[in-house]
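Note that one protein chain is taken out, while the other chains of the complex remain in position.
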Amino acid sequence: MSVPIAPQTVVRIEVREADFDLNAELAAMQRGRTDIGAVCSFIGLVRDVNAGSSIDALTLEHYPGMTEKALTKIVAEASARWPLQGVTVIHRVGKLVAAANIVLVLVASAHRQAAFNGCEFIMDFLKTDAPFWKQENTETGLRWVDARESDTVALQRWNQN
Amino acid sequence: MSVPIAPQTVVRIEVREADFDLNAELAAMQRGRTDIGAVCSFIGLVRDVNAGSSIDALTLEHYPGMTEKALTKIVAEASARWPLQGVTVIHRVGKLVAAANIVLVLVASAHRQAAFNGCEFIMDFLKTDAPFWKQENTETGLRWVDARESDTVALQRWNQN
Amino acid sequence: MMTVLYFASLREAVGISREQLDCHASSLPDVASLIAQLRARNTSFAEALAPTKNWRVAVNQEMATHQTAIHSGDEIAFFPPVTGG
Partner (left out) sequence: MMTVLYFASLREAVGISREQLDCHASSLPDVASLIAQLRARNTSFAEALAPTKNWRVAVNQEMATHQTAIHSGDEIAFFPPVTGG
């Protein structure tokens, strides 16, 4: 069922409260190698508005242990589909104010299409399979964020490959 | 024929010799706003191996004036297709050694799919429409890089939208 | 003995985040039987774990279904659809 992480893919997965530094993560991925041709990164941030309400902050809850397992499984699947040289996934938990970073996915490959595909694939499955939950601080109180149908729809294209 | 840049899209396009700083470009794009939900970035780098030869460095030539026009046209087209909040494109020219940065494309949106699509679209058309040419320093001398058929094929999916 | 965890809005609905169930494995062979036992406790549990509600279940940190077998020592978690990223 579950595939192993491809031997050529250097993987770093972390779930933590602290913010991340994109330059530092990029430098760590590139350190000592000159064979990377393409790096695609995705950062998800706290928006000040969601579903019609103004948001001051949100609190991210997760399921410790399962989160890391789920992320590892998603990254392994991506590493089996495309020739990825490196993958870094950092997801923050705890209280995050508007404009704060939530998640970083960084994917390196020799060629751009593998980097783009790997990064999008990981984000798409992270959105539906990794056990994180957002609770928003709105003007009218706390509100759990509803899962979006479009996130489930987004997965369908990966079945065609 | 040519569409204008969408009014909500803050655009920065630069062709230059100097390296870029991803964190600084990201911070500039985010400054003073809390409505960005997703940032997709792509970095292209000089690989030490291409088409079977080892590469020490490459020289990037371009067509000053037309390069900026072509990039602006590509970014405008992306801004018309997806709700993009910000787009930064920096392409380096001159001599670049192995592992050096070549190009940065940074795209911000409220939602991840627009950010991913915008970034990929811009890279795909940059590869075929922006007048840059790479000459590699290989073990056996200088060699102009050939255009890749796969880059032309990559454009086809954007006709279907 | 098994550990049952509740997360996010489902945790708030049932009022606890974690409990140890002391039971004979034979009486709870699968996820469906555990759900039946939990829902019989009170209306909070009955409503939170109603079949019409859109919840998820994991056994030992892997996504599971009603039919998934459970054993002594397992960790079973109930939670709403995920919303990270």
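Labels A, B and C are assigned to the chains in the order they are written; within every chain, residues are numbered from 1.
The rule is simple: contacts are C-beta pairs under 8 Å (C-beta built on N, C-alpha and C of every residue); 3 or more make two chains touch, one makes a residue touch a chain.
Please read these numbers as outputs of a predicted model, since none were measured by experiment.
Taking every chain of the complex into account, the omitted one touches B.
Interface note for the absent chain: among B:Leu60, B:Leu84, B:Ala98 or B:Cys119, the touching residue is B:Leu60. Interface note: of B:Ile55, B:Val75 or B:Ile102, the residue touching the hidden chain in the full complex is B:Ile102. One chain of the complex is left out; on subunit B, the residues touching it are 44, 60-63, 65-66, 69-70, 91, 102-103, 123, 126-135, 144-148.
Here is the rule we use: only the chains that are shown with their structure count from here on.
Overall, the chain located most centrally, as judged by its C-alpha mean against the mean of all protein C-alpha atoms, is A.
Seen from the C-alpha centroid of subunit C, the farthest chain centroid is that of B. Measuring from the averaged C-alpha position of subunit A to that of subunit C gives a distance of 27 Å.
In whole angstrom, the spacing between the mean C-alpha positions of subunit B and subunit C is 48.
Measuring from the averaged C-alpha position of subunit A to that of subunit B gives a distance of 22 Å. Annotation for subunit C: residues 85 touch two or more other chains.
Among the residues of subunit A, those in touch with two or more other chains are 44, 123.
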